[in-house]
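One protein chain is absent from this view; the other protein chains keep their places.
The block that comes next holds subunit A.
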Amino acid sequence: MQQSRTDILKAYRQMRMIREFEERLHIENRSGEIAGFTHLYAGQEAIAVGICEHLTDRDYISSTHRGHGHCIAKGCDPRLMMHEIYGRADGLCKGRGGSMHIADIDKGMLGANGIVGGGPPIAVGAALACQARGDGSVAVSFGGGGSSNQGTVFEAMNMAVVLKLPKIFVFELNGYSEHTGEGYGIGSDLAGRTRGFGLPVFEADGFDYFSVYQAMADALEHVRAGKGPCALIAEATRYFGHFEGDPQNYRAKDEVKTLRETRDALLRFRRKVTEAKLIEAAELDAIDAEIVAFIEDCVTSARKAPAPGAEIMLSDVYADY
């Protein structure tokens, strides 16, 4: 699928936004200002963006504990996300959810999730609503290798097949399930297992935006033709630990360094579009600089934003009680 210059610049901007957001959080986490558990998405940007560039606000995604990238790619406001992660009253979820529970239903973002395997069944329900609407909208669940071993995910896959829903199961294989290698926990070939449930599998290079974008185009074509659900499997890496503060003893010393140097999704994107003379390097540099300044500003405003009070703690448990 040929993408316009505008599309390509937008995709790069989204990937850079995710990268800068996460790299900055990695630094800010050490300051002690950010509370709770933070799981960073850096290294997997090509997947979230390659998929969500196909989606509109009427399409739905469910996400994971490692959700910032999916949120940004699906259109959540990064400034309000930053305020949320800082636990501010004007954060995207009023400071009640934090990093692991960012959601924006108006954008079709059904939530990051603290439970591994919690999202896919929810996304199956959203796909049911999409099917009922009949407007061509779809639902996508993101999950890692860890979630691929959850019974909830098996049930969700079978249910989507039975009901022939417009649902795409994305599995992002970043090499690890928490502190254990994916090769240990996934007992058989994931694509084969997924096919066994009756889902066609589209595979992509998760380090390469254009590969993911094309695989998602193929997946959407299948789903929108009314052929039922399918899966998209992409390998990538995470540049940071399972959570911020994870000493990562399970990883070879230079693994991340080597991957950053040889397979980085942003560097590859840049090389591809500049070598093809689609985009000038200077245009990308300008985006980089703009985003660095923007994230700086988000952190500054998050620090100054008001803390939530008791009324925020006590409201919204119910609509009416």
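Heads up, the rule we're going with is that a residue touches a chain if its C-beta (ideal position, glycine included) is under 8 Å from a C-beta of that chain, and two chains touch if they have at least 3 such contacts; residues count from 1.
The rule is simple: contacts and distances are computed from a predicted model.
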| item | value |
| --- | --- |
| Missing subunit (named according to UniProt) among the choices "Monovalent cation/H+ antiporter subunit G", "Sugar ABC transporter ATP-binding protein", "Asp23/Gls24 family envelope stress response protein" or "Alpha-ketoacid dehydrogenase subunit beta" | "Alpha-ketoacid dehydrogenase subunit beta" |
| Contact residue for the chain not shown (choose from A:I61, A:V116 or A:A204) | A:V116 |
| Of A:A46, A:M100 or A:M159, the one touching the omitted chain in the full complex | A:M100 |
| Residue in contact with the excluded chain [from A:A252, A:A276 or A:A319] | A:A252 |
| Missing-chain contacts mapped onto subunit A | 35-37, 87-88, 93, 95-98, 100-101, 113-118, 146-147, 149-152, 175-187, 249-253, 255, 307-310, 312-314, 317 |
